[in-house]
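Note that one protein chain is taken out, while the other chains of the complex remain in position.
Naming follows writing order (A and B), and every chain is counted from residue 1.
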Amino acid sequence: MNPEELEDLREENERLEAERARIARDGHHLNGAELHARLDRTWRRQPGLIGWLATVDHKEIGRRYIVTALIFLALGGVLSLIMRLQLARPDGHVVGAARYNELFTMHGSTMMFLFAVPIMEGVAVYIIPLMVGTRSTAFPRLNSYSYYMYLFGGLMLWVAFAFNIAPDIGWFAYTPLSGPQFSPGKRADIWAQMITFTEVSALAAAVVLVCTILKARAPGMTLSRMPLFAWAMLVVALMIIFAMPSIALCSGMLISDRLVGTQFYNHYEHGDALLWQHLFWFFGHPEVYIIFLPATGFVSVITEAFCRRPIFAYPVVVLAIISTGILAFGLWVHHMFATGLPRVGYSFYTAASMTVAIPTGLQIFCWLATMWDGRPRFQVPMLYVVGFIVTFVIGGLSGVIIAAVPLDLQLHDTYFIVAHFHYVLIGGAVFPLLGILTYWFPKITGRMMSETLGKIGFWILFLGFQLTFFPMHFAGLLGMPRRVYTYPAGMGLELPNLLSTIGAFAVATAVLLFVINGVVSYFRGALATDNPWDASSLEWATSSPPPSYNFEHIPVVASRTPLWDEKGDLPVVTGLRVDDKETLLTTVVAAIPDVREPVPEASIWPFVAACATGVFFVSSIFSPWAVPFGGIPTAIAMAAWFWPSSLKRTAEPVIA
Amino acid sequence: MIRPVRFTDDLAHLPTHKFGPSSLTWWGIIGYMVVEGGFFALAFAAYFFLMGHEQGWPPEGWAAPDLLWGSLFTIIILLSEIPNTMIKRAAHAYDVQAIRRLMPMIVAAGAVLLIIRGVEFNALNVRWNDNAYGSIIWALLLLHTIHILTDWGDTIVLWALMMTPVGYEGRRLVDTDENALYWRYVWLLWIPIYLMIYWVPRL
Partner (left out) sequence: MMRGSGKAAASLPLLLCGCSIQHYQSTFGNAAEEARQFNTLFVIFLIVCAVMYAFVIAFLIGSIVRRRRASEANVFETGRHHATNPAMQTGLMVWGGVIGTGLIALAIASFFADRSMAQAAAHEKLSITVTANQWWWDFQYNSADVSKTLRTSNEIHLPVGVPVRIILHSNDVIHSFWVPSLAGKQDLIPGRENDISITPTKVGLYRGQCAEYCGTQHANMAFVVQVEPYADFIKWWEQGLAPARAPNAVLAKAGYQYVTTRECAMCHAIAGTTASATVGPDLTHFASNRSIAAGTLPMNQANIRRWVDDPQGVKPGTKMPKVPLAPNDLKAVVAYLETLK
């Protein structure tokens, strides 16, 4: 560098230093209505279609996730009604064998990949920044990309269904049935590529959540003061990071077996069909805890608010969540007890599968102890918590039963298993989910849901659920295997199946009532205050719905229940920029203020990159040349994503 | 905010960038390193799972991959750590000029490595569709190639950015530091893959 350039640089630095001193920041000099106006101008979404596509506001992205996931819930639910109609009587002729096989594949895949995990992510993406007292998630553009990838993956699967090339290999796609020899055509490829979309999306959202929870918490919110839902999502996001690569790998290997002739699963050429099962279930078992653990977070949130006291034995609950997350990775072989692996190895997985019941059992005690010590109010969210306890524990106990190898060998692949997992997934995840959507509805929309309609819906759902799934335990014991489009008369299966079908329609009615309640309340519900439930966590310290910037000033916390413990004014920190997007990073454990972090501006590039990736993924089903030719536009879109919109230096960094 | 507030500390003095775990992108990169590491760990597990079925590895009738190109690749990628470390140090020292000089070396190294990689594929002595052994070693090599390719792309974009005026911004130097960190990960991960492709079949 020559002396002139050095001089220019020095002058530039001085100019920037002077500018920096003049930057407007929140605090004594700037607060109240004027602060609100300027912050809103900085943070609010730009108008128009481009503004809508380009938004990186976590609240917007969270709402999209939730609405999209509920649509997939409805679609998957309709499929289950058709299946139940077919099974209502022996020798049904509502649909034939081939179509039925598509239905259960679509139902399972939609519920697991397009509803359950995304809705948990969506709720987390919406509420976590508010709950931990920050203005944005980490990596908001990545967050946006992850939503679009999820949407495109779901669309691909359902468009394939509309075009009659839906997969029919089951949601678990065992090889060699799903391989090139026994599943010709593109159905299995559609399934495998849907996995790629949703797993890229989920991994991105997981990285976003981990970084947000670890680095963006309010000052004073040490790890031991963090709300239990944040703990649950931290563990879940880490589980996604460790589990999802497994299904990405095995589905990638399946696509390559089918498309370019690799031999991973072909035993004639030194491959192994069981390789699929190990890799799939290494993901598949943690997956169900990825769905369940956020729900335990929901239960903690609701129980605390509606029992008017913090959860009993917070450290025990935290350790229970963490140990469940870790143990979940050591259970997968219990899905393979009938495959003929060495029996002594199986005993380990029986023991581990039973052990995982202990932390969950302890959490249940803690929730019940909170109810015992507190003053429970049984409004709709709390009803769902009670329904959860009554229902989920049955599922957990049927899980203990099938953890035993001799019992599993009779019950595996029968309707007993179908009963078990619906008890734990609907009882254990959907009930708390409906409770939490009711609870956070005022925060998200600014209005209250109808309490009456909510109570009616709860009872129809709770009773309808029992009617649908309890008889399935008997159907399994009476010899009904899974994934059968019909069954013979005279085996005693008529009654349980008929009851299940009737119950299914009750469940559908209840879900419909919930949706109607949501839609009507959105337009005509009672207006909500900032804290209608008088709850303790930070999301209730701002308005309902929150302003685009979440908090006028970043709050400071000194306890686990800040809004209950701060009697007077709420302590806040000051000094963040007002005319550019900025938030605060704190240290990981002690939450000491560390860095002022610019928050990326809205950008269309995540959407464009998702489109490019989508084209890349879909076309690679049809030809391996899509890999180089689809990869290049994706790479260009991602480079444009990172490239700054201006190459001029600014006084303080702006990510635009 | 609805409740009245009480101002405590003013944080205007805090920096807008820091190196290492204080940087948000550091955590993002670590997150993706864990994702990719997990992906590779499972691929290694699949490799040993398939190997466990065999009497011989490679299976009878196939030769182990030629050592030359893979070993050459390994030597060059390990050598590339020298300019890489220099770049990392320059980033911490806010020495933009040094970074502008050194980054082309990494880009050049990456190009050479990708060319060698192309030759390596041809020297594996088995095709991806011959058998599961061929499939898994092609898969390992392909996954690592994608790793190199994406990091090479990242490095080129970053180099271009460092050549502009914004290269002087503190956050860009943090990016440079983290990019160097990621390059380390790419060659660290190569070592077990190299052993599994080229040496385990020779045991």
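Note that in this section a contact is a pair of C-beta atoms (placed from the backbone, for glycine too) under 8 Å apart; a residue touches a chain by one contact, two chains touch by 3 or more.
Computed from a predicted model, the values in this text were never measured in an experiment.
Considering the whole complex, the hidden chain is in touch with A. Considering A:Tyr174, A:Phe505, A:Tyr522 or A:Phe642, the position touching the chain not shown turns out to be A:Tyr174 (whole complex). When the missing chain is restored to the complex, the residue among A:Thr414, A:Asn497 or A:Thr634 that touches it is A:Thr414.
Set against the missing chain, the residues A:Leu223, A:Met354, A:Leu463 or A:Leu498 yield one that touches it, A:Met354.
Listed by residue number, the positions of chain A touching the unshown chain are 90-93, 96-98, 101, 168, 170, 174, 176-177, 181-182, 267-268, 272-274, 307-310, 312-313, 316, 338-340, 343, 346-347, 350-351, 354-355, 357-358, 361-362, 364-366, 368-369, 371-376, 378, 386, 389-390, 393-394, 397-398, 400-401, 403-414, 477-479, 481-492, 536, 561, 564.
Rule of thumb we're sticking to: only the chains that are shown with their structure count from here on.
Chain A and chain B have Cα centroids lying 29 Å from one another. Interface of chain B with chain A (complex): residues 1-18, 21-24, 27-28, 31-32, 34-36, 38-39, 42-43, 46, 49-50, 53-54, 59, 97, 128-136, 138-139, 153, 157, 161, 164-166, 168-171. Residue ranges on chain A touching chain B, taken from their complex, read 1, 9, 12, 25, 27-28, 31, 138-139, 142, 203, 206-207, 210-211, 214-216, 219, 241-242, 244-246, 248-249, 253, 256-257, 260-264, 266, 269-272, 275, 278-279, 282, 529-531, 541-543, 551-553, 555-556, 568-576, 584-585, 587-588, 593-598, 635, 639, 642-644, 647-649, 652-653.
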